[in-house]
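Apart from one protein chain that is not included, each protein chain of the complex appears where it belongs.
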Amino acid sequence: MSNLIKRDLLLSFYSSANFFFTVSFFILILMLIPFAFGTQTEQLKVLFRGVVWIALALSIIITVDRIYNADYEDGNLDIIMQKNKTIEYLIISKYITHWFIYCLPLLVILPLLSFLFYLDYLETTQIFINLFIGSFGMVFIANFVSALTLGARRTIFLKAIIMIPLFVPFIIFGSDAGSWPILLALSMLSFVISIYVTAYGLRLYGE
Amino acid sequence: MNELKTENLSCKRGENIVLNNINFSIKSGETLVVKGRNGSGKTTLLRILSSFITSYEGKVLFNDVGISEDNLYNSKFNLIGQKNSLKENLSIKKNLELWDILFNEALDHTKLLEHNNLYHLFNKDVSSLSDGQKKCISLHRLNYNKYDLWFLDEPFVFLDEVNTNLLIEKINQFNENMGTVILTSNINLPKKFHKEINI
Partner (left out) sequence: MYIKIKNNHIELIKSANPYLIFATIFAFVIGLYYSLFQSPPDYIQGDSMRIMYIHVPSAWFALMTYSILAGSCVLWFITRNPLFNVVARSIAQVGMIFTLMSLITGSIWGKPTWGVWWVWDARLTSMLILFFLYIAYIFLWQAISNKELASKISAALAIIGFINIPIIKFSVDWWNTLHQPASISKLSAPSIDVSMLIPLFIMTAACFLFLVTVSLIRFRLVLIENKVLRTSN
């Protein structure tokens, strides 16, 4: 399990362009808000709360191919599955690395961005907590979608169509400051579903 | 002394019968060549033996224990599939480092690659290599040496004469150290191995 985490971190370090692309993508989407809606402070504050979730959802969607698909296509998934006989450990390691590589950087730059949108410390903290909890749930969903669509063609659009309806509850509750307990419940539910479905998908494609 | 054995092994994919009544037994120090035409189920057989495919009829026994019941079985074999498990956009060096972590074993790659005359490409991206060179590097995984069994899926494809002989030599050496090899091939090999089955 720790070997897989180490290996995935090293792999993402070696192809660090991907990592910068995701962060830049996230920032650029948020940068579009003032261009699209003007620079009134109050309006920006409201829009930021919502668009930050859309940006997170899109960032996760564009990274979903890198969870299992790349390793499946070049054959490394076979090695990984052989070395991690307990498939649940494998999946949990993938959750950890995917979150660590692609969500953590977004959360780190979030406070910076939210100050650019005139939000104060309290509001930033609220957004941060919600995004922190919700990002886990979204990562769980992204993982099982990635495992289910390993053998599919034209996948990125298909994955988006599958994932966005599943992200809807997160986005609804995410933009409300007080609903972090619901986000937590949703994340836990998606963890339970995800671990079963991912294992199912990986076993099917292993055959 | 290890023994890998199948008893009346059959496998259906959907409604197609891919494998029908395969029986063989192979002991430490032996090599089994699985021959068959394209699509005859050679890869399926290797994937059953490496416990990826679990829905089959009949028995696969390692030392008289079913492979699905043996918890340690997964750490006993080394499977080299047809995909070469290389990241195209990374150099050979980086790819080998990633494998080292996955296999939990640090190898002296420089010496081993010199053997195959690949060392001068050590920092080149994999995408710039030829298919034969990729296959050589893919087979480089055989140097991880904690395994009792090797499962090689079409190992001689793309290899030139020199590398083919090097691989045969390596298999012989592994056999002498009481290792067991099962390899698939659809062409005649330059050397006779211990056992051969047709499927």
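A and B are the chain letters, set down in written order, and residue numbers restart from 1 in every chain.
We take it that contacts are C-beta pairs under 8 Å (C-beta built on N, C-alpha and C of every residue); 3 or more make two chains touch, one makes a residue touch a chain.
What you see is a predicted model; the values in this text were computed from it and never measured.
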| item | value |
| --- | --- |
| Residue of B:15, B:161 or B:176 in touch with the missing chain, whole complex considered | B:15 |
| Residue in contact with the excluded chain [from A:101, A:139, A:166 or A:195] | A:166 |
| Touching residues (missing chain, whole complex) on subunit A | 144, 148-149, 151-155, 158, 161-162, 164-166, 168-169, 172-173, 176, 186, 193, 197, 200-201, 204-205 |
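We adopt the following convention: only the chains that are shown with their structure count from here on.
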| item | value |
| --- | --- |
| Centroid distance [mean C-alpha coordinates] between subunit B and subunit A, Å | 36 |
| Complex contacts: residues of subunit A adjacent to subunit B | 3-4, 6-7, 10-11, 14-15, 70, 73-76, 78-83, 85, 203, 206-207 |
| Touch list for subunit B against partner subunit A, complex | 47, 50, 52-55, 71, 74, 77, 79, 81-90, 94, 97-99, 101-104 |
